[in-house]
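Take a look at the following structure, please.
Heads up, one of the protein chains got dropped from this complex, but the rest are sitting where they should.
Let's look at chain A:
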Amino acid sequence: MQVHKYDVVIVGAGGAGMRAAIESGQRAHTAVLTKLYPTRSHTGAAQGGMCAALANVEEDNWEWHTFDTVKGGDYLVDQDAAEVMAKEAIDAVLDLEKMGLPFNRTPEGKIDQRRFGGHTRDHGKAAVRRACYAADRTGHMILQTLYQNCVKHNVEFYNEYYVLDLLTVDEEVTREDGTTYMQKKTAGVVSYDLANGEIHVFQAKSVVFATGGLGKIFKTTSNAHTLTADGMALAYRAGIPLEDMEFVQFHPTGLAGLGILLSEAARGEGAILRNSEGERFMERYAPTIKDLAPRDIVARSMANEVREGRGAGPNKDYVLLDLTHLEPAHIDAKLPDITEFARTYLGVEPYTEPVPVFPTCHYAMGGVPTNVKAEVLQDNDTVVPGLFAAGEVACVSVHGSNRLGTNSLLDINVFGKRAGIAAAEYAATAEFVDIPENPTAFTENQLNAMRASTGGERTATLRTELQETMDANMQVFRSEETIKEALAVIADLRKRYKNVQIQDKGKRFNLDLLEAVELGFLLDMAEVMTVAALHRKESRGGHYREDYPERDDENFMLHSMMYLDPESSTDGTTGIRADTKPVVFTRYEPMERKY
């Protein structure tokens, strides 16, 4: 066991992790632990843009952006956080430009902007051009630019180091009224070096989780193979609650059958959705902004068209994204990558043929609860000193029950920067917390048990069964029946998981072993998500219950908070305690969500 000591350890090197590292690295002794080479992170797959009310091409302001974010999230957004994000969006874009990001330009040489779903002028009057972009590879350019600046600032990376445990210690604290509670404190993390299988302990005053999302819980997903809910699961196992986990975004336009993302920028540039009858069906579901309605609405509308028999294709199981009325030169200039995806993977020529599309699991709105300083909370309001989270792993909550397109690239930049600064500032005055005894015992026991297992179950088989049940039961339409079906399958898979047997017994680059570990994260988080969905007996944003089709503000205008609790046994969901947290309102009263 090797022990390292840093002021700040950042876990994950996507957009949020590297944005944090650029700030923290200039202020404190910082290490970034990442299971991938930084430029492999999935931020690079984001396409369409990053919204900020620069007003470079038409009138706009951050208050409109805040409103759209709150309304887009079906009012489950914490409005103070949304305001911070929309205000700081402008500097976040300008920071990136100054770091070198090659945004597309207006004829005057300013950053160009385009339309995106749910982003409107003056509280919903019409679509507004707010998304700053670099062709349809904005995420790629953000990831590259942040990595370039990490190189510039000599950020210290530990590449292909998997973090497998979060080390915290509990201390009894007495409140002013004499009652006591257990305060968590951050001691560091346990990490596994993929190259040789060695275990490293990183003691740190501050730990920043920036590990991304959980898309691989589902079969059809735009997410990378490596998005396996690691950070959420590690925090949860360490006793930190998870917020709003029932809310998953299904992006409307995944390539049918494959899930590969076709950016909403296609619709921002004028593409429209049609059913098998050639009808532009979004005119019926969102008469004002039509195809540029928020993603949850478009995804549900598409699934409904298919359900009612108007799906296209031989099995009538997808709808069509029509770009054929757009000029080929315009498509080439603004959407080169995604049209190539259609050609490469489906053999469809977007100039002349509509592209088969269907909703694909894209983004987790929920995650590790934080405040606007990116500090992690151990309950509704108690900060865990020294623990921070930013990006998809976190829930601030700026996305509520449905994230608007481009707000994730914004989130990682605004809250990544905040996390990096806060982590370094905390480390400047804090003391190291002593590493608990036998810090690697949990990790080593887990890995050794997997290496020794002769149980005969295959990781891939269990993972496929999980993904298939989640696609069938937990996608855009849910009900008590489907949720309970998913829970039963997950319970069975969790039992079988104990018998997972790996074939690679070596120490070098043992991805067979790590995939088995990742499956454990997926199973834990699938269960939390499903339990949270069972408790939310209403429909809001990305969570649609056919048995409760209306939004119910009276009973459910609340964040869900799920705790790991072996003592808990309610409603057939043993081991998970469900609680709630109030939503923060500042200026917007909930209204019916119409577009």
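Please note the rule applied: a contact is a pair of C-beta atoms (placed from the backbone, for glycine too) under 8 Å apart; a residue touches a chain by one contact, two chains touch by 3 or more; residues count from 1.
The rule we apply is simple: contacts and distances are computed from a predicted model.
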Name per UniProt, for the chain absent here [options: "Large ribosomal subunit protein uL23", "succinate dehydrogenase", "DNA repair protein RecO" or "Urease accessory protein UreF"]: "succinate dehydrogenase"
Options A:Asn61, A:Asn104 or A:Gln183, residue touching the unrepresented chain: A:Asn104
Options A:Asp504, A:Asp552, A:Asp565 or A:Asp579, residue touching the unrepresented chain: A:Asp504
Candidates A:His42, A:His251, A:Arg300 or A:Arg418 - the one touching the absent chain: A:His42
Omitted-chain contact residue, chosen from A:Lys87, A:His140, A:His362 or A:Arg403: A:His140
Chain not shown, touching residues in chain A: 36-37, 39-42, 44-45, 57, 93-94, 97-100, 102-112, 114, 129, 134-135, 137, 140-141, 144, 148-149, 151-152, 195, 224-226, 256-258, 260-261, 269-270, 272, 274, 276-280, 283, 312-315, 318, 320, 322, 325-327, 329-330, 333-334, 337, 341, 344-346, 348, 353-354, 356, 458-460, 502-512
